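Sharing a structure with you now.
Only a single protein chain was left out; the remaining protein chains are all shown in position.
Right after this comes chain A.
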Amino acid sequence: MVSLPGLHLTATALEPANPAETTQTRSQDLLPCSEYRFEVPFTRSLTIRLLSGTAEFFGTELAPSSTYAFTGTKGAVYTWRGCRLEIGGLAESEYTSEETQMSSYANAHFALEGLRDRSMQTGEPGPRVLVVGPENAGKTSVVRILTAYAVKSGRQPVVVNLDPRQGMLSVPGSFTAAAFSSIVDVEDGWGSSPISGPSPIPVKMPLVYHYGLASAEDGATFKPLVTRMALAVTSRLEEDVPSRQAGFIIDTPGSVSQGKGGDYDHIDHIISEFSVSVLFVLGSERLYSDLSRKYSSRSHDEAVAVIRLDKSGGCVDRDEAYMKQLRQAQIRAYFFGHGDHTLAPHSHMADYDELNIFRVFDPASDPNAAFRPGNDDDDIFGTSTTIYEKVKPSTMIQNSLLAITMASANEPQEVIRDTSIQGYIYVADVDDVKKKVRLLSPQPGQTPSNALILGSFPEDLPGLVS
């Protein structure tokens, strides 16, 4: 909702939720190369408007005449050249800082730009970037900044999210890839996947796989899904010239960077599957030293440039309570839209036997699974037939999220695992007597007979429909 001067329809006026807070605004001056950091809980809303100067939110420039509303966000508005902001509402915490890592992040962007230019000249693929680092080191922020700058420079990078803890253009627990040719949304994380109507920020078209577990270290499906994702992205880049030149940027969960005794199995896997050429290590000295020792000595063909980026001082630890709220907000946004742009999901009933639900083995909850032989072995995962367990609908699945795959229920489990998904449905209600479930679907129509994947992550979300 853009405010229309003269019509007095400002965004703040449209938020009756906390009128007392939003009616008062204050202005905040930022010196050049400083940033305004804020944390807003999910219960409040903070509005920011750029009064003068230029400012950016994780690389995406704030428009001069728009008011941005943030809810449940820990973010920072950075300015290269100084600016004045008009801030409305109450933040949980807010301060300004002049010590940022933006200069090195921008340099990282310009270094990548050099590679992209070279790609345009030579036709070889553009930079293939992987960002790793511990939890809460600001990986996603760096990926967003690099993406936003690339888009601003007229590139069309593909962004791959392998972090199940927070979704990109989808719900948590999923892996997504999307080419960004239009600006990254400011208020709504990465923006929105396509909806049936117009969207004020161009939608992004994601490719989504369902992982369904909280951590990359769990479960046998992480690596195969990485392989599959790499295949899809590589194929796309074969033909899609703008994206090939811009390359891709991979965001990872912090868990892959923990490593066991200097062995970073998942990072290795990602690097080899995606032919990563640039590796940004955020924060951790040890990780950097381990990885640079490992990859810098590689032969010229598969050389990986390992670069250490400092963690921004603005990074805050996001506790589990916040993460859970974030996940719920993302799931809610999937069905109901974000902010003013509400979506209308559909609710309908389905018989028990219409649903083909496959539950992901979660070693955390299923102690037996941990003893399955060959769990960590690359060669075995392709032949294992116990990736999923077929479950009958029961009250167990109430309030859970089901991923609708593109595969039919009769396919082998590997096929179901490797297939991308079509969307999510939410089990609103289970009637064990009538053998019926009430489903919330983003779209009207029959429940597809496709295989549905039930993961243990994201966790159940009671009361999505109430």
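The rule is simple: contacts are C-beta pairs under 8 Å (C-beta built on N, C-alpha and C of every residue); 3 or more make two chains touch, one makes a residue touch a chain; residues count from 1.
Definition applied: contacts and distances are computed from a predicted model.
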Per UniProt, the name of the complex member that is left out, chosen from "Signal recognition particle 9 kDa protein", "Peroxin-5", "Chaperone protein dnaK" or "CID domain-containing protein": "CID domain-containing protein"
Touching the absent chain when the full complex is considered, from A:E61, A:E273 or A:E459: A:E61
Hidden partner chain, touching residue among A:T25, A:N136, A:S153 or A:Q325: A:S153
Residue, one of A:A305, A:M323 or A:A409, that touches the chain absent here: A:A305
Sole residue of A:I201, A:M323, A:V391 or A:A409 that reaches the chain not shown, by the stated touch rule: A:I201
Touching residues (missing chain, whole complex) on chain A: 2, 4-8, 51-54, 60-66, 80-84, 103-104, 106-108, 110-115, 117-118, 120, 149, 152-156, 170, 177, 179-183, 186, 193-203, 205-208, 232, 235-236, 239-240, 242-243, 278, 305, 307-309, 334-335, 337, 342-346, 348, 404, 406, 419-423, 442-446
